[in-house]
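Here the complex is missing a single protein chain, while all its other protein chains stay put.
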Amino acid sequence: MNNNNSEFEPKIVAFVCNWCTYAGADLTGTSRLKYATNVKIVRFPCTGRIDFMLLLKAFAQGADGVIVSGCHPNDCHYTSGNFHARRRWITFRGLLDFMGIDVSRIQYSWVSAAEGAKWADVVNTTVANIRELGPYTEYQKVADYLDKEEYNG
Amino acid sequence: MSKIGVFICHCGENISATVDCEKVAQEIRKVEGVEYAIDYKYMCSDPGQTLIKDAIKEHHLDGVVVGSCSPRMHEPTFRKACAEAGLNPFLCEMANLREHCSWVHEKGEATTEKAFDLVKMLVEKVKRNKPLDSIKVPITKKALVIGGGIAGIQASLDIANTGHQVILIEKDPSIGGHMSQLSETFPTLDCSQCILTPRMVEVAQHPNITLYTYAELESLEGFIGNFTAKIRLKAKSVDHKKCTGCGACFQKCPQKRIPSEFNAGLGTRTAIYVPFPQAVPNKPVIDREHCNYYKRGKCKICEATCPTGAIEWDKEDEILTEQVGAIVVTTGFNVKGTDFFPEYGYGQYKDVITGLQFERLASASGPTLGEIRRPSDGTIPKKIVFIACAGSRDEAKGIPYCSKICCMYTAKHAMLYQHKVHDGESTVFYMDIRAGGKNYEEFVRRAIEEDHVNYVRGRVARVYEKNGKLIVKGVDTLLSGEQVEIEADMVVLATAGVSNCGAEQLAQKMHISYDPYHFFAEAHPKLKPVETNTAGIFLAGACQAPKDIPETVGMASGAAVKVAGLFSNNELVREPLIAVVNRSAPPVFSTCVSCFMCQTACPYNAIEREEIKGRDGKVIKTVAKVNPGLCQGCGTCVAFCRSKSIDIQGYSNEQMFAEVMSLLNH
Amino acid sequence: MDKLREKAAALLADGTVTMVLGYEEGTNKPRPVFCHTAEQASKLVYSSQCINNLAVYLTKKDIMGAGKVAVIATIPTLRSILQLSVENQLNEDNLVVITVTDKDEVKQFANFAEIEAYIADFELKLEGKEQEIINKLEGMSREERFKFWMEEMSHCFKCYACRAACPLCYCTKCIVEENRPQWINPWASPLANMEWQINRAMHMAGRCTGCGACGDACPVGIPIHLLTRKMIEDLAPEFGFTPGQPSKNGNALSTWKADDKENFIR
Partner (left out) sequence: METKYISKNGLNEWFSQIVKSGKRVYAPVEERGKVEFKKVQALSEVAEEYIQTTQSIKSAVFPRAEVLFSYEKENGKVKVEDFNPDAVKETVLWKVHPCDAAGFKPLTAIFNWDYTDKLYNAHLEKTTLVTFSCAKADKSCFCTSVNGGPGNTTGSDVLLTMLPDGGAIVEILTPKGEALVQLAASAFENDKGEDKSKYLADVPQAFDIEEVRARLATAFDSSVWKEQSERCLGCGACAFVCPTCACFDIQEDAHGSKGKRIRCWDSCGFSLFTLHTSGHNPRAVQSQRWRQRILHKFSYMPDRLSVFGCTGCGRCSRACPVDMNILEHITSIAKK
């Protein structure tokens, strides 16, 4: 892991819904707005589909930050998927924070199909924030189960 | 062992300009399970698709990843190509190398690396794709058209004429919409009502059209081919079966000073009223807000005068439930009022009017029977000023877009004025003249050259009243660059066209998306102009953006064809991207533990209970079951199910998991 | 105590039930016991020392059998029974629920509705030592909290006693046994252990009735019950439900409000 933040290129995974944010990100492209290459988009039908475990897996696999984004309230293509997602996030966030996991590395946002510019901005500010926070070694370290002396009794 | 084929598209220069497509293709070949990889200039082109088909056959591919534009653009194209080569279309995935990569990043290593990662991600996904069969759902061959303006009328007639049933609902007492309010229409100056009213009557009489005026959409459930629409029939308080439309009632109605919506507030109407003489249906409704009886509990004069006893005082709103297969939304637009403009007197000057109000003045059926007279004193204005772009193209006013129709109708207004007031003097303040369209430019030139309308390029800074005159202060930015001050008798504002009131709520009822100005969003700006993101719901007319009559009618016919196309099949073939509850070997049968929490989570009530029976017919256990017709594939239940007993085809746990893992394993 | 034994004996004697779940004296404290005959009922004891949540047995088919059974329920057990019924796991007609009131009276419930009414008077409160640890943790910096939990998780050897002791962990196949995909690594490692606990807590969100059985069961003494317990404290006001009182119309994660707070969403 590279600890020098100036050279540090954050790994960020974006979990987005197909109807709003994915389309919004398409619009960012069509409008030729530029953003950092650090973010890679994974397409879901709806934010309601996004399993919290996938966020944890991303961190365990070495992601330094995560973006979760979908339709604005009331705009969900599936009526209420984003409302269910929002509940899940509120619950999840509280739990993670209680366990000392850095919730500031998870950026939640609503980006509609018409908000290409907002998507570019969300990505760029998130990349900047994570760059500031540095690599999430604290978390990735514990992923190593081989450390017998500490963990194998 | 998978045999995946990867096809990297240059999209001309669109991708290859910033991404080293050749390198991506080379690198991806090294990835486990990739059998074949190649890059090509245009994958979506015929030779491109042939390339894919041949590779599928030659290398016996069991999965295809196309790295090109957004799947929202070409997924169907490539899935079709795969199907033609004998590969199940759902074994084809797309990596978005254009919208999500080449267009948003500069040329360089990082961009190519990202492109590679995106492709690799989809390779890992497609390895876990399963061949799927499309789902067939029956179609209710009946359309719902919402809004009875020219768009709704045209759409209804076109659909009805293909032999399908149409329900047309209109929130006002009569159909006709804005077009019925217009005097003449550009660029031909033919009388609006003369061309519209025959269509209105045709709607009323068409055997395939059921018309509900004074009605609004209450709620909408279901999905393409199978919508359930609840329609609120607002109480008219007049039984139209009994009413002959004789008009006795509204001649006697004591409430006479109600500003007439049809005349844009320039004329008045009664409480029991027919909005305009050619209204369809030409039968009155009672405006309860203004009716003496409903306000004070006495009057009932109309009842006394009605020869057929059609008045129904206690009539209540009815909710009508209709099954429809498709919906055309044609709810139109609105124009800003003069009160929107502090600089033009906040609507306090009677003789500063909107273009729509001018239409009513110029209309033979209007309050002045077609004579241009000042609302204030009824005199004929000798000097008139038209201000274009009133509100439009004005960031400060929150309306950055062009309302599109103002340039043309302003020219028309000036022309009509000149034709009616021969010694009058008309000035048009404009920013640019946008006269794109057949015979449009010629029309404007006619106004300037033949009717001597005085066109001044520049914004009007202020309008104020000074002893009976309206002082218009502006700048001529084209010639002199000097201050222009005109003492006008009347000022007409070409006010911005805006989305209709309630558009946002309506969109939310139907789950269609809308832009920041609450105009409804088409599925694709170029290629899907009449579709929405919600299958089975189409758009026509100014509810999508301001547009003129020819465009509206064209769009309406377009939407009608889409509906007719949908109705041309008995079954609708749907993508099988839906949730399914797992089944496993006995004695477990399914890992579903029947907590049925998913039922409360599902937005579509798509989750039912299914009994698993043994050979003896005894119920072993009851588990959840997904109704494939109702499930829309949002996957909320999937993320919610604790025992992971529900999964969604096409976005399965294995697929999504593999995608995330692949992104970070280097 | 005698009244309880008599009651149980009667139920067994007249064949109302085939089995009575209760407590008997154990090595250091009372432990679960299954009485099949009136005689065995004499083993029954009841005291504040009875901490095992007997509701956990009610979903075990091979133990319950087909017949009607009676369960001697503490307040936490009653809460679990209600939650299980909400989740479609219990057959009201096959269950006799008995409790011993503060006045030492033996009370038999006619139906679940009566249980609901009864436990309404018992507020689910954080115990002193629970509150203590929560305060301690909230006083820490995020990094310290992470260190604390990692240290705790490092002791976990994945015996799943927490799962086994929880009345609401009744899945036929637990997510940790799911291997397509392998959501959670099956071996004991701090991360895998933490992922498991996060899953357990998330799966309990809006369901956990705060009995603390998971924490009591942990052989290496990890205060895991605090994860769900804290969640109850946080979510109850947020989503408007009463701690320990199950709701028939969905739980925290299966329902939503249009005005759920979203100050953390851009």
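First chain written, first letter: the chains are A, B and C, and each begins at residue 1.
The rule is short, and it goes like this: a residue touches a chain if its C-beta (ideal position, glycine included) is under 8 Å from a C-beta of that chain, and two chains touch if they have at least 3 such contacts.
The structure presented is a predicted model; accordingly, all values stated were derived computationally and were not measured.
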| item | value |
| --- | --- |
| Given C:122, C:157 or C:241, the one touching the chain that is not displayed | C:157 |
| Of C:4, C:44, C:150 or C:165, the residue in touch with the unshown chain | C:165 |
| Absent chain, residues of chain B that touch it | 30, 32, 584-588, 661-662, 665-666 |
| Touch list for chain C against the chain that is not drawn | 26-29, 31-34, 52, 56-57, 60, 62-63, 152, 155, 157-161, 163-165, 177, 185-189, 213, 216-217, 219-221 |
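In the analysis below, only the chains that are shown with their structure count from here on.
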| item | value |
| --- | --- |
| B-C or A-B - the one linked by more C-beta pairs in contact | A-B |
| For chain A paired with chain B, centre-to-centre distance based on mean C-alpha positions, whole Å | 32 |
| Centroid distance [mean C-alpha coordinates] between chain C and chain B, Å | 52 |
| Multi-chain contact sites of chain C, meaning residues that touch two or more partners | 183, 253-255 |
| Sites on chain B at which at least two other chains make contact | 601, 640, 653, 657 |
| Chain B-facing residues of chain C, complex | 87-89, 170-175, 178, 180-181, 183, 203, 249-251, 253-255 |
| Partner chain B, residues of chain A touching it in the complex | 9, 11, 13, 18-20, 22-23, 25-26, 28-30, 32-35, 37, 40-46, 48-52, 54, 57-58, 61-63, 71, 74-81, 84-85, 88, 112-114, 120 |
| Touching residues (chain side chain A, partner chain C) in the complex | 52-53, 56-57, 60, 73-74, 80, 83-84, 86-103, 107-110, 122, 138, 142-145, 150-151, 153 |
